[in-house]
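Written below as structure tokens is the structure these notes are about.
Missing here is one protein chain; the remaining ones are kept as they sit in the complex.
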Amino acid sequence: MARMKFLCDADRCIECNACATACKNEHEVPWGINRRRVVTINDGKPGERSVSMACMHCTDAPCASVCPVSCFYTTADAVVLHSKDLCIGCGYCFYACPFGAPQYPKTGNFGSRGKMDKCTYCSGGPEEDHSQAELDKYGRNRLAEGKLPLCAEMCSTKALLAGDGDIIASIYKERVAKRGYGSGAWGWKVAYKETIAI
Amino acid sequence: MTSMLSRLFQTAFFALALLILGAALPAAAQQPTSVNPTAQSVKEAQLLEALKPGEPISGRASIPNKDAANLIQAGRDWRAYNQETLPRLGMLALLGTFVALVLFYLIRGKIRIDAGSSSQKILRFAAFERFVHWLTATSFIMLAVTGANVTFGKSVLLPVVGPEAFSAWASFAKIIHNYVGFAFMAGVGFTFLIWVKDNIPDRTDIRWFLAGGGLLSKGKHPPAKRFNGGQKIVFWSVVLGGAMMSLSGWHLLFPTVEGMAEAQWHATIHGTIAFIMTALIIAHIYIGSVGMEGAIDAMASGEVDLNWAKEHHSIWVKEEQERKSGSRISGAAQPAE
Partner (left out) sequence: MLIKRREGQAARGSLVASLAATGAERLDRRSFLRRSGLAAGGLAAVGSLGLTSVREAKAAMPKPGKPVEIKKNICTHCSVGCTVTAEVQEGVWVGQEPSWDSPINRGTHCAKGASVRELVKGERRLKYPMKLVNGEWQRITWDVAFDEISKKMLDIREKSGPDAMWFLGSAKFSNEGAYLFRKFAAYWGTNNIDHQARICHSTTVAGVANTWGYGAQTNSYNDIRNAKTMIIMGGNPAEAHPVSLQHVLTGKETNRANMIVIDPRMTRTAAHATEYVRMRPGTDIPVIWGMLHHIFKNGWEDKTFIQQRVYGMDMVRKEVEKWTPAEVERVTGIPGAQLEKVAKQFATEKPSTLIWCMGATQKTVGTANVRAFCILLLATGNVGGFGNGANIFRGHCNVQGATDLGLDVTSLPLYYGIDAAAWAHWGRVWETDVSWLKARFDTTKAPDGKELSMMEVPGIPSTRWFDAVSMPKDQVAQRDNVKGLFIMGHGGNTVTRIPEMTKGLEKAEIVVVCDPHPTTFAHISNRKDGTYLLPMSTQFETNGSRTASNRSLQWGEKVVEPIFESANDYWVINKFAEKLGFADKMFKNITMVKGKFGMEPEPESILREINRGGWSTGYCGQSPERLKAHMKNQDKFDLVSLRAPKDAPTEIAGDYYGLPWPCWGTPEYRHPGTHQLYNTNLHVKDGGGTFRARFGVEYDEPQADKTTKKINLLAEGSYSKDSELKDGYPQFTYGMLKKLGWDKDLTEAEKATIEKIGGNTPDGVSWAIDLSGGIQRVALEHGCIPFGNAKARANAWNLPDPIPVHREPIYTPRTDLVAQYPTRPDFKQFRMPNIGFTVQKAAVDKGIAKEFPIILSSGRLVEYEGGGEETRSNPWLAELQQDMFVEINPADAADRGIKDGAWVWVFGPENSSKAKMKAMVTERVGKGVAWMPFHFGGWFQGEDQRAKYPKGADPYVLGESVNALTTYGYDPVTGMQETKCTLCQIRAA
């Protein structure tokens, strides 16, 4: 089976936010919940780089480890998902996530969290594929249709890559070899404990 | 003289050089003759290397959420503490206290009133004081149980009851924890207000500690005021620990206004202090109930046996009796011991 990953080629990313709105569009994500976002490092200085970031679906995911109710699970495609039925909205995954991925609707007591929401790698949740319940809770399930996450599919400059880790790593390597520069596979070291040798 | 002249000369020379350079500088500083943003791009490897512990790699994100601008941060360290250190610490604190108390009980047994029960009672805690105590106590216990569930529930309870039932309980426990937290905060606040005047540490406490609180051997009772040294420790632990629990808990209740690093810090404080306090409170419960004859009355009816009071709070009893007889005004002329 594949080991699904994201890779943002920051030398291609232009902070156009297509990934962010594609995600909103595909899953009808409400205002205030940002499953994906773009961060610009060294903003306004020559050589600034933007990186599109969401849940990286880590190897040995910290969120899953700290969850007090074990609502996370890893799919056969190595996608880290969670069950909103089990989630109690405690926020621990947010404290543990290196990428700020978990999001909480402000519906709980004292304006605090509801059930956690995050990037599903466009692959729904524990409910049956393409069921109404899955759609309502997690959004659309593209992976089960043989499609990849829409953020990556719609990326304006093909900076954001999704797919099997080995394949996207080789695409990135090939690009770097061709053009002669690369600012790195952002987040890979932290998420997957590996880097792409260039 | 010559040296002074030469120094003056040197200074003038440098000033002139600076002036010339300075005149040339603005144009050069304004625009270098080549700027290659591709070659100058930031690289992740360099940023990770330069990263200080606890600091994120951050930039600018257009959404207002301040946290969104943090790209990569060290979540794994906190995870290690939360998943490994804290449970161990918790187990150690809870089991350690339990074992110590069992041992203590086996060796020392229940602490009796040496003089036996008298027929006389003395009012030790007024109704409001008892209310505050029990408010704090019940809320603490509820918080401790629901809180411990966060750390131990999934390894202890979940395998037994299954994920759905456990989540339902955990969800309920979270709500309890969030609401009862406010009762606890109130309890801690009142505790401080009503008892702080009797809990200022003084020399009596040193003597009390030197005598081991009279707990280690029968028939020996170091003098104590209204609260002895041990009780003062409990008081300050509850007040200071409770304040820290409240403060960190408050932040955890409203996570959306906090950064992740702060949230981690608050969660760490909250969990660590919780276990230390729980351990302490277990000891407090022991000594206040099965560990000591007559102690429970203080918080039950509020009236304690006079002999018990004389043995454990001799100075306080004296003061109380003097105050009652009206010969002295309590606290007005206390000897500076």
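The letters A and B name the chains in turn, as written, and every chain counts its residues from 1.
Please note the rule applied: contacts are C-beta pairs under 8 Å (C-beta built on N, C-alpha and C of every residue); 3 or more make two chains touch, one makes a residue touch a chain.
Since this is a predicted model, take the numbers as computed values, not measurements.
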In the whole complex, not just what's shown, which of A:Thr59, A:Thr75 or A:Thr195 touches the removed chain? A:Thr75
Would you write out the residues of chain B that touch the absent chain, in ascending order? 27, 30-39, 41, 62-64, 154, 162-163
Name every residue on chain A in touch with the hidden partner chain. 1-2, 4, 11-12, 14-22, 24-26, 31-32, 34, 43-50, 64, 70, 72-77, 79, 81, 83, 126, 128-132, 135, 140, 143-148, 150, 152-158, 160-164, 166-168, 170-171, 174-175, 178-180
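Note that in this section only the chains that are shown with their structure count from here on.
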Taking each chain's centre as the mean of its CA atoms, how far is chain A from chain B in angstrom? 36
Help me check something: in the complex, which residues belonging to chain A touch chain B? 10-11, 17, 34, 37-43, 46-51, 53, 62, 65-71, 83, 85-92, 94-100, 104, 106, 109-113, 181, 183-187, 189-190, 195
Would you tell me which residues of chain B are touching chain A in their complex? 35-45, 47-48, 57-63, 65, 67-76, 78-79, 82-83, 149-151, 153-154, 158, 163-164, 166-167, 170-171, 174-175, 178-179, 252-256, 260, 263-264, 267
